[in-house]
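Pasting a structure here, questions to come.
With one protein chain withheld, the remaining protein chains of the complex are depicted in position.
Letters A and B name the chains as they come in the text, with residue numbers starting at 1 for each one.
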Amino acid sequence: MSSLTQEYITEKLQSKFEGAIQSIEMLHDFLTITVEKSSLKSIMKFLHDDESLNFHFLTTLCGLHFPDQAAQFGMMYQLHNMPANFRIRIKSFTNDSEPVFDTMSDIWPAANWQERETHDFYGFRFHGHPDMRRILNMDSLVGWPMRKEFPLEDPFRGDKDDKMFGR
Amino acid sequence: MSENNQKLEGFEGPGFLATSLDKAVGMARKNSIWPLPFATSCCGIEFMATMASTYDFGRFGAERLSFSPRQADLLMVMGTISKKMGPVLRQVYEQMAEPKWVIAVGACASTGGIFDTYSVLQGIDRIIPVDVYVPGCPPRPEQIIDGVLKIQELVQNESLRRRNSPEYQELLASYGIE
Partner (left out) sequence: MNSNKEILKEKEYTILNLGPTHPATHGIFQNVMKMDGELIVEAQPTIGYIHRAFEKLAERRPYNQITPITDRLNYCSSPINNMGWHMTVEKLAGIEIPKRVQYLRVIIMELARIADHIICNSVIGVDSGAMTGFLYVFQWREFIYEIYEELCGARLTTNIGRIGGLERDFTPLAWEKIHKLLKEFPEGLKEFENLLVRNRIFMDRTINCGPITAERALQYGFTGPNLRAAGVDYDVRVMNPYSGYEDFTFDIPLGTNGDTYDRFMVREQEMWQSLSIIRQAVEKLDKMEDKTTFHADVPNFFLPEKEDVYNTMEGLIYHFKIVMGETEMPKGEVYHAVEGGNGELGFYLVSDGGRTPYRLHFRRPCFIYYQAYPEMVKGAFLSDAILTMSSMNVIAGELDA
């Protein structure tokens, strides 16, 4: 199992998912693969189910928002193969204004709350998720807080003097 | 100027002490405050340290922590209160029986602390009236005890009629509490 290397993985993925791989890079010794959104679920399932790849552990996932790019909303998943001690990062971007991604919670139950958190922060919907609702913020909050256009501070407080804060 | 007196003043004789009712009640109340520790975050851990043997909060009469609001005298709010938690805090305050006091421990409870964000309530005095504020992030146990000693001063010197007075009713009305 210690034969899992960057070349092996990229070769396997390229051979199976020809057109869906958009880029493969090593960022600070971390294999990062950007894929097309439509094949994201099947690539992730392949990484989990295939015996030689065996990425059985989902370390983390989060949403990304790059308003300057054309494909502005994205998801980042990090997987870990513990016996071979290999970590991999999968990213996928879309330019929909209301993105819908496929859920990963049927492959890794750990993704359940993390996808709810991403929904809470960015407004992405996850197709097939058992319980898609806000988790950390109040249910009555309007807007998606982690998007770049949402302000950090409470816009309704009346006691902060803008002049003193240099605004 | 009100002080934290340890000795009850009055007319003394062999086997009796004549004093006014509110002084006697004040002394009894101040030495047996039952706190409700509403500990949400890091200040809660400093409260645990205050309750432990090194700083021993129990020697001020607060050995019996009450988690039921009906049986508590002092609401100690320790930690950040977010807007989601606001209604819960308000309900706990309303369920407490008079006389009740509130102490805001830590920067987050007093003014929102370092978290000037959309989800954090910028100070609990936006929803409930507060008697003593203890600044610090988190405050040392000695500071928390100092805050409670100030509460004891307030308790001792409070008039027995205060809770029915129009000023107090006005204060509650300004927070929207009946």
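The definition used in the following text is that a residue touches a chain if its C-beta (ideal position, glycine included) is under 8 Å from a C-beta of that chain, and two chains touch if they have at least 3 such contacts.
Worth saying up front: this structure is predicted, and the values here are computed from it rather than measured.
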Contact residue for the chain not shown (choose from A:Ile24, A:Ala71 or A:Ile135): A:Ile135
Candidates B:Phe57, B:Trp101 or B:Tyr118 - the one touching the absent chain: B:Tyr118
Which residue of A:Leu27, A:Ala70, A:Val142 or A:Met164 touches the chain not shown here: A:Leu27
Chain not shown, touching residues in chain A: 27-28, 30, 32, 56-60, 62, 64-65, 76, 78, 82, 85, 87, 89, 108-110, 112-114, 117, 121, 134-138, 145-146, 150, 152
Missing-partner contacts on chain B, residue numbers: 38, 40-42, 44-46, 48-49, 52-54, 65, 67, 79-80, 82, 84-85, 88, 92, 114-115, 117-120, 137-138, 140
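Just so it is clear, only the chains that are shown with their structure count from here on.
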Centre-to-centre distance between chain B and chain A (centres being mean Cα positions), rounded to whole Å: 45
Complex interface listing, chain A residues touching chain B: 137-138, 141, 145, 150-155, 157
Chain A-touching residues of chain B, taken from the complex the two chains share: 83-84, 116-119, 122
